[in-house]
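One chain of protein is taken out of this complex; the other chains stay put.
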Amino acid sequence: MIYNEAIPAILIGLPLLAAFITPIINLASKKARNAFVIAILAIEELLIILLAWHVFTNGIVIYTMGAKNPSIVPLQAAVPVRIVLEIDGMAAFMGLISCTVAMAAGIYSIAFIKEGNGKARYYTLLLIMLAGMLGMVFTGDLFNLFVFLEILSIASCGLIAYRQHADAVEGAFKYLVVSNIAALFVLFAIALFYAQYDLLNIAAIANAMQYTQLDKIALALLVAAFAMKCGAVPMHFWAPDSYSTAPAAITAMLVAASQASLYALFRVCFTLYGSLMNYHMIGIAIIIFGLLSMFIGVTMALPQKDIKRLMAYHAISQTGYMLLGVGVGLYLLGSSDFNVYGIKAMEGGIFHIINHAMYKGLLFLTAGAIYYRLGTRNLNEMGGLGHTMKFTSIYFIIGALAIAGIPPFNGFASKLLIYEACYKVSPILSIVAMLVSVLTLASFIKVFHSAFMGPKMHDVKEAPKSMLAGMAVLTFVIIFFGLFPGWVVSHIVHPAAMALVEKMAYINAVMGG
Amino acid sequence: MIWNVPFITVALLIAIGLYAVMFKRNLIKIAIGITIIESGVNLFLITLGYRKGGIAPIYTNLPSGVKVPEGMVLPVPQALTLTSIVIGVAVLALMLSFIMKMYQHNKSLDSHSRRLKG
Partner (left out) sequence: MLETGFGYWDAIAWIVAFIVICIVVYIIRSMGKKEHRKEAEEPFFSGVELPDEKVHVKASNIYWGFIESMKGYYDVMKKMHDGIINNYISWFVFIAVLLLITLFAKEVIP
């Protein structure tokens, strides 16, 4: 294989470097800049596939920044003080999502973002956002996690406010306040760890963890902060505001960014605390978050009139499925039932993460195509778009059927896993999950009817080719995952789930022994 | 007892900052509240690394009689604080520019005069 051990560092460094080269190339030629950005995103996709393949076959990959191994030499200390990138199955899985969504968003933006008004800076921020996401999921160091969290949120805020109209600025401001408060409490929790163990490395802290009173405070702060960042009810209010006002390609990226926070939440619960904490209690807390998110998200989506706001509420509701699936896994962790159906629930929840990033990304992109041609997000002013925007409506149908869990699309496979595993824990969980699925289908029928059906009301053309190509990338992944769910679960999702469960493997990879 | 004063200050700063963010309607005051929380967290980090009578952790030209590493303050929290301050400045600048834009559009700094809801 052409695998190189420096790939993890290149994956984070390359978009950062390219981000600041983009405005320079922009001076020469607009076309060259587009080609450059797409090439970088394609290289990233290729590298992440190489890395993920390596991780899924050979196990955890460690990359130490600036040295051969994580320990420091002069003091002969046994603790890892250097910044470590630790890529296990789950991190590689999240990296795949980020790169794929970023590529689709990059291709889509060629036509979607109009020239002038600083399109080069748009691409700069987009690449920084990708670097932030990858850094957040790859890092093995808690403080580094905080830094990438902030890089990600600052870049996202700049992009949400890109169009600078009143709504966009307000959405960006709310996102910035919320994510900054969350990040500050994450930093406070990190300081609590440092006070006790003099460590910042995730694996080393997990190894030394005593579960003292301070650790409990840190756990509560971390769970609350990351739950707010991933948009769990009742801390979801920022999500519709900023999702609906950002440019559509950025909204698709924001979905992936929220899932990076979801990853951090799972990493804290499973790896940092794992069997030490009362995982029954935290598991129940996450299940309650999930149930509330699912139900309140979907019921708030039904009466919405803004197409992207409606979809944003669905993003909250789908996050609930992931929290439910993984929460059930956390609840059962350590019991004998875990190997029977706890792991299936986790597989369902984790499979749903990638499915959701793909179909919700696709749906936001179709909403963006409508906005591009029609200039409005208000569903009341739409109608009969299916007459001319044929490809867009086909993409929309695929996305809508996938999110509603209709076979044979990918949403069905992950929801089936969640339903069956949750039924064993409590039938009520499955009933709520199915009810939410029905309501999801209902509200997407509303969108499809009011936007695409009916008599021809507007004289619009089909979306430009690059936007269709960006959507095609995500559609391809949806159909592939829908047709071969068994292969995907056993080769990608199962290693990711096991990476979360096997805490000792993560610790030993850094600490040795 | 006197050693707890910095920690009490940290708790007070975070509480004051949270109060401002939760109950003050002026957007500028919300930004100030966030900065106060950040100062509290930074102070917490610095306090963690402090050692009584400790010197700066520089190995060259050590004064005689200083124990290594017990006589030095911890360098890592200081590095963390520096990073956190830099991030804080970036966030504050971005936040104030958003507030400026919102004022231009809404002609109001009240957090209740919002456009997005429901």
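Note that the chains are named A and B in the order they appear, and that numbering of residues resets to 1 at the start of each chain.
Quick note on the criterion: a residue touches a chain if its C-beta (ideal position, glycine included) is under 8 Å from a C-beta of that chain, and two chains touch if they have at least 3 such contacts.
Predicted model, so just to flag it, every value in this text is computed and none were measured.
J.: Among the options A:Ile296, A:Val477 or A:Ile507, which residue touches the chain absent from this view?
T.: Reading the full complex, the residue touching the unseen chain is A:Ile296.
J.: Just name the one of A:Ala161, A:Met228 or A:Leu291 that touches the chain not displayed here.
T.: A:Met228
J.: Out of A:Gly383, A:Gly399, A:Gly470 or A:Pro495, which residue would touch the omitted chain in the full complex?
T.: In the full complex, the listed residue that touches the missing chain is A:Gly383.
J.: Looking at the full complex, which residue from B:Ile8, B:Met22 or B:Ile58 touches the chain that isn't shown here?
T.: B:Met22
J.: Touching residues of chain B against the unshown chain: what are they?
T.: 18, 21-25, 30, 111-112, 114-118
J.: For the chain that got dropped from the picture, name the residues of chain A it touches.
T.: 173-174, 177-178, 181-182, 185, 213, 216-217, 219-221, 223-225, 227-228, 234-235, 237-238, 240-241, 278, 281, 285, 296, 299-300, 302-303, 305, 340-341, 344, 379-380, 382-384, 407-408, 412-413, 416-417, 420-421, 442-443, 446-447, 449-450, 453-455, 457, 482-486, 489
Convention: only the chains that are shown with their structure count from here on.
J.: Measuring from the mean C-alpha position of chain A to the mean C-alpha position of chain B, what distance in angstrom results?
T.: It comes to 28 Å between the two C-alpha centres.
J.: Help me check something: in the complex, which residues belonging to chain A touch chain B?
T.: Result: residues 75, 81, 143, 146-147, 150, 154, 157-158, 161, 164-167, 169-174, 176-177, 180-181, 184, 187-188, 191, 194-195, 198, 200, 240-241, 244-245, 304 of chain A touch chain B.
J.: Under the stated contact criterion, what part of chain B meets chain A in this complex?
T.: Spelled out, the residues of chain B in touch with chain A are 14, 21, 27, 30, 34, 37-38, 41, 44-45, 48, 69, 74, 76-77, 80, 83-84, 87, 90-91, 94-95, 98-99, 101-102, 105-106, 114-116, 118.
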